[in-house]
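Every protein chain except one is present and positioned as in the full complex.
We call the chains A and B, going by the order they appear; numbering starts again at 1 in every chain.
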């Protein structure tokens, strides 16, 4: 693979993410990592479900009383939209349109940052009313599950930003196309996890 | 050691190994460090047997005894058996599928260094205020109550080395999926490659629950969470489930590669194609699949209820079926073969009855009502040593003799190998067979001593004397290794004379690019087919001789692992209120993330070996490429 190989939209391959053996290896390896992540989050979800509303006797917090749906709804919409914008970015990556790809990635990053900001606001609110990490088994499980997802969001954002800055001057090539593609896969996976978080933690929490 | 290593200075050799991304050198690193931890775990085993040699012994205090049994189990499983198996996978699997390299050479190195630093971290607990003492299963109710930092060394150390193992698993999976030589279809892969594949799949899906459980334990003990603290609404059974959802597949992660090694040995030394190759492959996959549905048989006495116990009991018994299929296939491979009893074959033949004994006691314990009697007794201890020593350790010893020539280019002595075998094998049965009866007589596991009036004296003394024989066997093996290195008699491609798979078609040790030309695979037992066709080159080629692309070495994996190692000390002392702890934690994490960032921002495109250099190599001479 020659990193300096110049491409045109006509010569850019159909699947640049798997056009080289390195790309193909990264691609398969990353999907396997996502399979492992599925099990990781399942363990966190399972623990959350087992410890939901469990605390020292007389604990004043419960899922039904704690969660506020409007905020969660806003976060959900933002993250879902960012999933679409990253699809747009990959659409332009496949069309060898670097500028458009960077622009859509920038939008994705902004949406992700907004999501993260709202999550920090939410956590801060809980801690403020006394529902801190060490409050109970319930609080430990809740913060660990949702916080692990938040950490994934943070990592995904850092990854996008690093890729965008690193390649800003040199555009797309066979070396970085798989990286962009994998970062967007990661972003979709984060969205998948959030779908379960808003369903299992928040919606099922509110109805008790 | 390769002859090349000796030509270089000592420092240069160390640096070479610290930065290497060559899977064959990483295999040597795994073998050396796994071997070191095997000796450490062995010394701990000897301490246990010395303490139990007579009633009311005070050789070890009760507390120290708890530390020793915990570290013995943890070291043997995580730091000895698995890494040594990973050594063979690294050394042999890419050669078996005709690949020049693994899929992720950089990550391969990272995986090793994470395991290494995790293991060192865990063992430093001996010198830094006491080792973990809640058993290798580290049940939460014991672990949360344990004083000092022993448990924290356990959780953080295993977290680090667990990441390493996960990375190794992904690397092997992608290597097998993407990098097989032309013609190497899945159903032509050697059995050791197949078992590597399934074991890696188990690593992929079983290590996350362990990591999650370990994180919970870290947060509970160090950062005030209460996952397992009952008074705060927590639940100690969560740990048990997470641990065993990992722990049972872990047993198959160990035994499947062992099965793979024995499958290779039976075929080579019977000079026969494996009987029922397809059945063996599917049995391997089935064992992997069932492995995830039986974990609660470790928890029958917890009180999960009769329904759950019945389901898990049945699922457990079903596993005996694919395992039985394998046993019969091996027997029928030997049947009518032209057998040569070289050291690896002796181990393989001894493995069959030993492992069957362990399997049978396993089915006994699968019967939930009976398990209520056997649980936490020496019967259990006897059972799992029969499967792990009788299966995994025998495979490790057999594999060491089998693959030593391929890894180092010189052969271990057959004579000393046989001495090792007989000492180890007889010692093993002497030590553990009698423990079944100790268990049935009521001796609980993990007790540091027993009374003279309990009638366990004689059997314990016999058991301890067996341990001395095992230790003698291991010492003879060490002597063997040293003598072999000193003699350094070089051997050719196929030292056993009957190699069947591709690794025996190339020089020992192989050049660092493995195959100058990628081979074309025409069927199962590739090399054997070519031999039978009278092909002197040992393979036919899928491509003309041309430039080869290879990855650059890198120190970054070492630095990333070092960063995690340092950060773990910070986390460990954080709750002690030590002012420097936070700085150490942040410093370590910064080192880790900064080196990860360097890795992702700096292009690493590797280098090319030119055709001219390959032709030079083919004439003999340089096999190292530097």
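Throughout what follows, a contact is a pair of C-beta atoms (placed from the backbone, for glycine too) under 8 Å apart; a residue touches a chain by one contact, two chains touch by 3 or more.
The criterion applied here is as follows: contacts and distances are computed from a predicted model.
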{"item": "Listed names \"Spermidine/putrescine import ATP-binding protein PotA\", \"Sugar ABC transporter permease\", \"Protocatechuate 4,5-dioxygenase subunit alpha\" or \"Cytochrome caa3 oxidase (Subunit IV)\", matching UniProt entry of the absent chain", "value": "\"Cytochrome caa3 oxidase (Subunit IV)\""}
{"item": "Among the chains presented, those that the missing one touches", "value": "A, B"}
{"item": "Listed residues A:105, A:146 or A:174, member touching the removed chain", "value": "A:174"}
{"item": "Residue touching the undisplayed chain, where the options are B:32, B:142, B:177 or B:370", "value": "B:177"}
{"item": "Contacting the left-out chain in the complete assembly, out of A:84, A:127 or A:162", "value": "A:84"}
{"item": "Missing-partner contacts on subunit A, residue numbers", "value": "1-2, 5, 7-11, 13-14, 18-22, 24, 28, 31-32, 34-36, 38-39, 41-43, 45-47, 49-50, 69, 73, 76-77, 80, 83-84, 87-88, 91, 94-95, 174, 185, 188-189, 191-192, 195-196, 198-200, 203-204, 206-208"}
{"item": "Residues from subunit B at the interface with the omitted partner, ascending", "value": "100-101, 173, 177, 201, 204-205, 209, 235, 237-238, 241, 245, 292-293, 296, 302-305, 308, 543, 546-551, 606"}
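Please note the rule applied: only the chains that are shown with their structure count from here on.
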{"item": "Inter-chain centre distance, subunit A versus subunit B - centres from mean C-alpha coordinates, in Å", "value": "34"}
{"item": "Complex interface listing, subunit B residues touching subunit A", "value": "103-104, 166, 170-171, 173-174, 177-179, 204-205, 207-209, 211-213, 215-216, 219-220, 223-227, 229, 231-235, 238, 242, 245, 597, 600-601, 603, 605"}
{"item": "Interface residues, subunit A side, partner subunit B - complex", "value": "1, 3, 21, 24-25, 28-29, 32-33, 35-37, 39-40, 43-44, 47, 50-51, 54-56, 59, 133-134, 136-138, 140-141, 144, 162, 166, 175"}
